[in-house]
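The other protein chains are all here in position, but one chain of the complex has been omitted.
Chains: A and B, in written order; residue numbering restarts at 1 for each.
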Amino acid sequence: MSGAPDGEVRLPASLRGVEPVQSVRTPIRLEYDYRPSASAESYLRAYADKRIIGHRSPVDGAVFIPPRGVDPRHGVAISEEVDLPDTGHVGNFCVTHLPIPGRKGLEVPYVSAWIHLDGAAVGFLGLVRGCPTDEVRIGMRVRAVWKPDDELGTTAENILHWEPTGEPDVPLERAGNRSFHASQPDAGGDTGGEADA
Amino acid sequence: MDEAPLRADLILEYPFTRTTGPVVGAFLTGLREGILIGIRRSDGTVMVPPAEYDPVTSEPLTEVVEVGQAGEVVSWTWVDPPRPQSPWDGPHGLALILLDGADTPMFHAVLVDSPGELATGMRVSAVWREEREGHIADLAGFSPEVDA
Partner (left out) sequence: MREVAVVATALHQVPALTDTTEVQLMVPLINAARAAVGLTQADIGFTCSGSSDFLAGQAFSFVQTLDAVGAFPPICESHVEMDGAFALYEAWVKLQIGEVDTALVFSYGKSSPGSLRDVLALQLDPYFLAPLWPPADAVAALQARLLLESGLVGAQELAEIAVRSQRNAVGNPNAVRSSSKVTVADVMAEAPVADPLRPSDLAAESDGGCAVVLAAGDRARELCGRPAWIRGIGHRIDAHGLGTRDLTRAPSAELATSVAVAAAGLTVDSLDLAELHSPTTSQEAILVRELGLDGSTEVNPSGGALAANTMMAAGLVRIAEAADRIIDGGADRALAHATSGPCLQQNLVCVMAGG
C-alpha cells in the first residue's frame, strides 16, 4: 500500500496494534422521476398498438428510430412521424455466452442484434431467436414477435424478440448501416453511415 | 392526448467500496474504536478530519494525533425533514464543530430536538453508535455537553 511516500504514517498509542480499516462501503442511490419527451412518448404509446414509429429527417428523408426529435447528423429538429413495418434485417449481431445478472428468461447463448427495419436509416437493438445461434447472419430477414395482445403496454418490451422470416437475405453490400446509404441517389453524399464497400 | 404523461422511476445505485489508504483509514479505524483523530500539519496545527497532504502546501502529512471527543459549534444549520439517504431518521442539526485539540472544524450532526437548542459557541460531545464498522456514521452525531 502506498499513501505516504515520504514517510510512514505514525499512529497514536490508541490506534497501535488494532486491525486497521482499509476500505469503507459508501453506496449511493439516486432517484429520478423520468419522463420521456413528447417524441419518445409517442413512440412508447404506439407500441401499445403494435406500431413502430420513426422520425423522418427534413434534410434528406432519412428515418431514425427510436425517434428523438432530431437528425443527429445535422442538429436539425424533426417533427414528422412515420410508421415503420415490424420487418427488417439483421445489420450486425453478437452471440453472448454470459448471462445478464438479474435478467430473467434469457438463456445463454443469446443473440443481440442491430435490427434495421425496412425504411429506417439506422438500426436499433433487439434479440434474435427462432433459429440456432450459428445460423444468425448479417443480412438475415427478420420480423418482430410481439407479446400477446392482452399483455401489451406502452413499452418497447412489447417486442419479445425477432425471428427469421425465411425470405432471401439482404445482400451484404446493402445490409446494416449501408442499407439507407445504398438507397440514396448520391451514395457518396453527406448522408451518414459508412461508405459503400 | 388525454392520458396522463408517461413516467418511470429511474433509480441509480452504485455499491462503491473505497480503499482508504493509511490516513483516512486511521480516522475510520478511530471511529470504529470510538476515538477521534486528526493529523498534524507542518505549522503544528491539527486538521480534523485528516488528509494525506496539506491542502495549502501539499506536503505529505504523517503524524496522526488523537483529539478530544468534545468541542465547540462554529456554525450550524437545521435539516427538516431529514434527507432520505442520510443516517438520520428525524430532523437534526448539521454543524461545523471545532474539537478540543483540533484547529479545523469537522462536519457532523448535532442531535437536538429543535433549532432553538442550537447556538454558535455551544459545547457538544460525541455520541457513538453501539455497532461500529469504521464509517463516518459510526459517530451518531454530537449532543450538547452536560455541565460538569
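To be clear about the criterion, a contact is a pair of C-beta atoms (placed from the backbone, for glycine too) under 8 Å apart; a residue touches a chain by one contact, two chains touch by 3 or more.
Computed from a prediction, not measured in an experiment: that's the story for all the values here.
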| item | value |
| --- | --- |
| In chain B, positions touching the absent partner | 5, 10, 12, 16, 18, 20, 24, 27-28, 47-49, 51, 55-56, 74-79, 83-87, 94-96, 104-109, 115, 120, 135-137 |
| Chain A residues touching the omitted chain (full complex) | 24, 26, 28, 30-35, 37-40, 68-77, 190, 192 |
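Note that only the chains that are shown with their structure count from here on.
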| item | value |
| --- | --- |
| Chain A and chain B, separation of their C-alpha mean positions in angstrom | 43 |
| Touching residues (chain side chain A, partner chain B) in the complex | 1-12, 14-15, 18-36, 41, 44-45, 154 |
| Interfacial residue positions of chain B with respect to chain A in the complex | 1, 3, 5-23, 25-26, 28-30, 32-33, 35, 37, 52, 60-66, 85, 134-135 |
